[in-house]
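This structure is in structure tokens; I'll ask about it shortly.
With one protein chain held back, the other chains of the complex are shown just where they sit.
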Amino acid sequence: MTTIESKGEKATRQGFSDALLELGKENPDVVVLGGDVSGSVKVDAFAKAYPDRFFSVGVAEADMMGVAAGLSLVGKIPIASAYGEFAAGRPFDQIRQSLAYSEMPVKICASHCGITVGPDGATHQSLEDVALMRVLPRMTVICPCDYLETKRAVKSSISITKGPVYIRFFRDNTPMFTDESMSFEIGKANTLIDGTDVTIIAAGLQVWEAIQAAEVLAAERISARVINMHTIKPLDKKTILKAAQETRALVTAEDHQIHGGLGSAVAEYLAQEHPTPQEFVAVNDTFGESGKGAELMKKYGIAREDIVKAVKKVLRRKK
Amino acid sequence: MTTIESKGEKATRQGFSDALLELGKENPDVVVLGGDVSGSVKVDAFAKAYPDRFFSVGVAEADMMGVAAGLSLVGKIPIASAYGEFAAGRPFDQIRQSLAYSEMPVKICASHCGITVGPDGATHQSLEDVALMRVLPRMTVICPCDYLETKRAVKSSISITKGPVYIRFFRDNTPMFTDESMSFEIGKANTLIDGTDVTIIAAGLQVWEAIQAAEVLAAERISARVINMHTIKPLDKKTILKAAQETRALVTAEDHQIHGGLGSAVAEYLAQEHPTPQEFVAVNDTFGESGKGAELMKKYGIAREDIVKAVKKVLRRKK
Amino acid sequence: MPASNPHNSEMRDLQEMARQIRRDIIKMLMISQSGHSGGPLGLADIFSCLYFRILKYDPSNVTWPERDYFFLSAGHLAPVWYATLARAGFYPLSEMSTLRKINTRLQGHPAPWYTHGLPGIEIASGSLGQGMSIAVGAALGLRMDRKPNHVYVLHGDGELDEGQVWEGIMTAGHYSVDNLTAIVDRNFCQIDNRTDKVMELEPLADKWRAFRWNVIECDGNDISDFLVAVEEAKAIKGKPSVVIAKTFMGKGVSFMEDDYRWHGVPPGIEQGKQALSELEPTKFGDFVEFEWEKQVAEVVK
Partner (left out) sequence: MPASNPHNSEMRDLQEMARQIRRDIIKMLMISQSGHSGGPLGLADIFSCLYFRILKYDPSNVTWPERDYFFLSAGHLAPVWYATLARAGFYPLSEMSTLRKINTRLQGHPAPWYTHGLPGIEIASGSLGQGMSIAVGAALGLRMDRKPNHVYVLHGDGELDEGQVWEGIMTAGHYSVDNLTAIVDRNFCQIDNRTDKVMELEPLADKWRAFRWNVIECDGNDISDFLVAVEEAKAIKGKPSVVIAKTFMGKGVSFMEDDYRWHGVPPGIEQGKQALSELEPTKFGDFVEFEWEKQVAEVVK
């Protein structure tokens, strides 16, 4: 088994911040919208470097999406930034009509996603955002797994000139384990570890958990393939089908509700193509609460041990 | 095969309207909120009969959900009414925090859902609402199939005293084929036609289409079971599992996006319990357009012929 | 008046065009038997002014960089826009007969030209309350590039119940975007009833003022009054301006005038004929296009 190592820790949202600075330099049309959470979502560095290209719209996420659409119409490349719940749920209908239906190439960059945002509690733990964004036609949904991948995702998203992109990232510092030598292509999953018994398909922070789980499993002679499904829409069906055919058992892992997210996308597709036993590592249809990210991952069943357990469960169901 | 007959046509939203009048009479705590679409969503009869218990909040769906929460807190049983997209998508975050997380027993009654709303076009064709509502913890989601079932669903929803209920109905007149002799219980699917080769699981207007499809199939000696899955959350897993085990091939049918709705709920569950070939009759990840309901059902692939086609396709995949 | 509008019509022609637009609205709705009558009829004078005197545009080049931006936030008012766009040369008159029909570019609520809508439409609307934010974004972007294009956004009065509109209004005030003019169709009607019954908006002008806007009130069914108001609006610097234009819903058709029940229903054939007879073209009105009239004739008989 290939070992994948962490080269230190940084927050995915920092990858967003650093990507913005580079984009700001490379492309004068890039503008950023802030909704009074600039420091937390890390658009403050861009705002400082390019004050004329930063627009504060106050605490008004619906307005933010419309302003972004208008800026886009006159040739700008707007990056709208907010916390996950307020980036996806609060302005859903605005995103639907003014961005998705209208095909506006606005980037919706959502930080503080998932239950791992921690102490802020349930109102700030965006656990439905992937479900909401994924169901919109003409939308691209990306959930990168570490600092570098976030940076690359944000930078690549600029090349999408038709329809909005939703990019989901997280607050806490997390292991950096991807590097420039790995390819990153929107819509193309990365198989990080090859395996033959079972496949773990993960997105976001759960990718690292999946890698750790695979190591635990390897010690028990279970060969787990680990796929980093950074793009949730469009789904890389080929990679999923191959994994389903070759390993005949799947686990999906995500910091999201069990309904509607990555696991749901995989199940929908395979039901139509190649029905396969699948276990879902996800928050089980409940709201979160305050606590530390790591504590909540355990309590709500999305930690590496839960992946290990799910793998064992799905292997028992394998035919 | 049992034949199920239509006893005339009425709109599901009319069932809502009539239920409201009865509820108004039976229970003085029932109050209704209108968002300036009272005639279309048919709360006007209630407003006329009980003017003191009807609150117009203007074109302000976010406010409507909050006002409903407040009324609920002081002991009222609020029924919030709007078009599907503006009932679910526009106030998503308000529903999430003030109703679902706060467990407020507010009924969100959404009319004009689906692509069949017709000439108004894409902005008014709510094709994501089931996906949005289903992913919320503590939410009940009901999509009745005809006039009477809508009436019964709305009336039964009053018994849910913890957490909100989302009830989805449609604009056009459609066949009335359920009757009082059939049981109606939230969370308990009705098997309308028994069958052994394949199961069609449908909700809303697609139930009638499924019945028609089953007749066509019967003529070709294909025995299709038809399940009316009026409650999408909580899902009647037992009935689904039984159908999957007994017929080993499924088609789901809904006037909704292919992602996140009824088909998705079924696929998610079966992937975990009993992976089964499934075809999805649904709008295929696209926005709608203007046209007559029946024309759009054909163009967007959710008519009875599409169900027949899907059945034949899934039968070829059956093992 | 700068000669930038391709027509730059005189008063009498604007009046005549408004009547023509009203006739087209009635005809379209008679054919479609679905759609909104009241609001669109009330706005014919304003749309005539916008497209035949005020706005800068090139119907054969909808991405012309020097164009003004017009956003119809209250998308249900589409019929008046569609009739105007046809008369302004954005698409063939005969296509008006496809309103709300399958495969049409005249969607029930406006869709932009680059998806499945009409040329001249910049972005979708229909879900109320979203246009102000979009207009503010466009105005900010244009100002950033020191471009002279002006941005217009039109709202229904009932639409102002939506909180997002006030978010956008606040943002516009905050940024003092003076390349933006809002127009409110103040017809005191919305779907369920008159606005004071559904949701009181008064004192409306005070609201906008308190959100840092310059407010101009005018009669939106009086072409010269409206033209003066818009000119004044554009001349004010350092603030966005709103023209609160009082109109009558259903204006021009006796049995529809000022009656909120005409918000969203089309006239039946007999009603339509009656309406058309009240809207007889004068001698100045000679905008007949045969294919369109033939289609109308089939329905009207």
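Letters A, B and C mark the chains as written, and numbering starts fresh at 1 in each.
Convention: contacts are C-beta pairs under 8 Å (C-beta built on N, C-alpha and C of every residue); 3 or more make two chains touch, one makes a residue touch a chain.
Quick caveat: nothing in here was measured; it's all calculated off a predicted structure.
Asker: Which shown chains does the hidden chain touch?
Answerer: A, B, C
Asker: For a quick check of understanding: of B:A69, B:L235 or B:A249, which residue touches the chain that isn't displayed?
Answerer: Counting the whole complex, the residue in contact with the absent chain is B:A69.
Asker: From the list C:G173, C:G220 or C:P266, pick the residue that touches the absent chain.
Answerer: Within the whole complex, the residue contacting the unshown chain is C:G173.
Asker: If the hidden chain were put back, which of A:P28, A:G75 or A:P119 would touch it?
Answerer: Touching the chain that is not displayed is residue A:P119.
Asker: Of the residues listed, B:I4, B:A47 or B:A60, which one is in contact with the missing chain?
Answerer: B:A60
Asker: In the complete complex, which positions of chain C touch the hidden chain?
Answerer: 161-167, 170-171, 173-174, 199-201, 203, 206-207, 209-212
Asker: Can you name the residues of chain A that touch the chain not displayed here?
Answerer: Touch set of chain A with respect to the missing chain: 34, 36-40, 44, 56-60, 62-63, 85-86, 90, 118-124, 289-292, 295-296, 299.
Asker: Quickly run down the residues of chain B that touch the omitted chain.
Answerer: Residues 31, 52-53, 55, 57-58, 60, 62-76, 78, 93-94, 96-98, 101-104 of chain B touch the chain absent from view.
Definition applied: only the chains that are shown with their structure count from here on.
Asker: Going by C-alpha centres, which chain is most central here?
Answerer: Going by the distance between chain centres and the overall C-alpha centre, it is B.
Asker: Compute the distance, rounded to whole Å, between the mean C-alpha positions of chain A and chain C.
Answerer: Result: the chain centres lie 41 Å from each other.
Asker: With centres defined as the mean C-alpha position, give me the chain B-chain C separation in Å.
Answerer: From the centre of chain B to the centre of chain C is 36 Å.
Asker: Per the centroid of Cα atoms for each chain, what is the distance between chain A and chain B, given in Å?
Answerer: 30
Asker: Can you list every residue of chain C that touches 2 or more other chains, as numbers and ranges?
Answerer: In chain C, the residues touching two or more other chains are 111, 124-127, 163.
Asker: Using the touch definition from the top, which residues of chain A touch two or more other chains?
Answerer: 93, 96-97, 101
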